[in-house]
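Excluded from the complex is one protein chain; the other protein chains are retained at their positions.
Our next item is chain A:
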Amino acid sequence: MTSRHQIRLGADIGGTFTDIALDVGGTLYSTKVLTNYAAPEQAILDGIEIVVRDAGIAPGDIDIVIHGTTLATNALIERRGARTALVTTEGFRDVLEMRTENRFEQYDLSLVLPKPLIPREDRFTVKGRMDAQGCELQPLDEAALEAIAETIATGSFGAIAIGFIHSYMNPAHEKRAREILSRKLSIPISISSEVSPQMREFERFNTVCANAYVRPQMADYLSRLQVRLKEMGAQCPVFMIHSGGGLISVETAAEFPVRLVESGPAGGAIFAADIARRFDLNRVVSYDMGGTTAKVCLIENFEPQTARTFEVARTYRFCKGSGMPISIPVIEMIEIGAGGGSIAWVDAMGRIQAGPESAASEPGPACYQRGGARPAITDADLVLGKLDADNFAGGKIKLSVDNARAAIARDVGGKLSLEPQAAAFGIVEVVDENMANAARVHAVEHGKNISDNTMIAFGGAAPLHAARLCEKLGVDRCLIPRGAGVGSAIGFLKAPFGYEALTSKIMRLSKFDAASINTMLDQLKATAEGFVRAGTDGAITREVTAFMRYAGQGWEIPVPMPDRAFVDADKTAIEKAFKERYAQFFGRAVEGPEVEFVTWSVKTQDIRPEGEKVALDAGGQPASGHAMRMVFDPASGKELETAIVPRDTLPAGARIAGPAVIVERETSTVVTSPFDAVIQADGTILLVRKGL
């Protein structure tokens, strides 16, 4: 693999910035350019021009481009997709609209639910029904489908989604319906048994609709990007990073664009996993904080946690349940509305709140002096002395402490009779606490204790908050790698060619039928490998996982399975493996109930070369003689004399005693009083709790 692709380019289109990272034989060049909403590919081309110039190469020298983007996510959030027709089972026209029949906020009687992605008039039903075992209860009404095709042909539809009840058990009706419709219509058709073959109709139908909805737009964009790259001389293949953190071909991405949702943050998790491997850290929590949101992901044995469903486009204060569910394999993370641009305010109870509303890049926080008048987290960080007003973004943006103080005084301090500094402390404490709570609950959902982990922090705002977050979480060590500002794009370069194929198959362990499991696994293996072989002909690995539970429960746990053909006698060993995993998650196995399988997954990826290992150095030689400034220290609750240290001047092995601020071009690392910082051999900063 690496021998084929010596010069690799990663491009991450985010909400504010498009990040470019170029790896030329191990040397890294990177840049940030503003995201171009009208022509997203233009920002990538602009960024490529900068990094190839810096590296002294030509676009034609690039061997591979790896790309991730929030465009699919944004199209869903902003509802800018194609008019899409949903064809579904008779009796179930309103699955998308009825949701879970729940109010995600209990006390708000003026609650507004998110509108279904496909409005009712565009949802068509047809007779034909499978039962829960996948047997046909009622044949597909083909004549009715012909009539539906005519109706769709007369509307201004750009895409079709097909979602039938129990199609994850038997896709025959969905495939036949696609055949009939495609005879009369030339628009792309997505079927739920291919996009997301998982049980639970609301999630699966929503996923196939989301796929169909963004498909025309993403297909256009991807083909434009390829044309423009060729025009600039970059003839190399382009691969996309998907939500699960692996790479897929542009062709696959154009067919299944829903798999690109949250691909940028997935790249960040891969970046952190690579650092974890380099330092040989088995238990890591990654913390990525940008302008609008913060993302936290658990990484165990160098692998980010994954999930099979998540929620995008939350419409109500990032409240769980207020978005749309997407059932695809993803790197699982918790995302909350806490970024440098998050706005601070005071609620009816006189409590300080932060986010999720963001000042974004325009008008930006008050201190940017671009017309923003409301206080953002960055304003509070500035007032507390954590940022150097004259050296922000390498001096590109001059920050106004006066503007920040005035905004905080007006919107927060004045309402609570707090001095601006105390108010700023309150704002930062609230946002740090929100992140800490989200991280803690996220860890619990995985049966983990967050304080057992080492943190890896990246993204523009994370190094400012990481030490305090560690104090709150009881985390003793935190790494801040080089290139933290463009972490996701660097992560793309580390991503394997990988794909996870899933299918639901409910089966009691007592009815374990090795032959039918083997047939199903063979299909999954063929699917997963098909995707991976599009990108590599090298050696690949394969992981088989069964998602299991006690019959009667609703929450499955992943149980690793051997990658070989099963025989019926494997039952006993499987039961034992399940019970051990269960006890690991929830304390003790339950005696009595039967065990069952719910879903199987096959994950394949190519084998990546081992990176260079770096031994973690928690000692170091004390370095001193730095400039001092007063900075507010949260643990002691007051301003302390604090060393201000440029990161570039620090040699490997230097130890800086907290409180200190280590400054660099894109961000600052705040070392709070309970921590010291030790510079590692590769330039990574280690924050380590004093006395450890």
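Points worth noting:
To be clear about the criterion, a residue touches a chain if its C-beta (ideal position, glycine included) is under 8 Å from a C-beta of that chain, and two chains touch if they have at least 3 such contacts; residues count from 1.
Everything that follows uses one rule, which is that contacts and distances are computed from a predicted model.
The complex includes a chain that is not drawn, and of the options "ATP synthase subunit alpha", "Putative ABC transport system permease protein", "Succinate dehydrogenase/fumarate reductase iron-sulfur subunit" or "5-oxoprolinase" the UniProt name matching it is "5-oxoprolinase". Considering the whole complex, the residue from A:A58, A:A132, A:A373 or A:A526 that touches the absent chain is A:A132.
Touch with the chain omitted from the figure is made, among A:V126, A:L418, A:M561 or A:V631, by A:L418. Note on the undisplayed chain: of the listed residues A:R103, A:R183, A:K398 or A:R564, the one touching it is A:R103. For the chain left out of this panel, the touching residue among A:I62, A:A359, A:V430 or A:I574 is A:V430. The hidden chain makes contact, of the residues A:A58, A:L111 or A:I607, with A:L111.
Mapped onto chain A, the interface with the missing chain covers residues 90-95, 97-98, 100-103, 106-113, 119-121, 129, 131-132, 137, 165-166, 199-203, 347-352, 416, 418-419, 422, 425-426, 429-430, 433-434, 437, 440-441, 444-445, 472, 474, 506, 550, 552-555, 585-588, 590, 592-593, 637.
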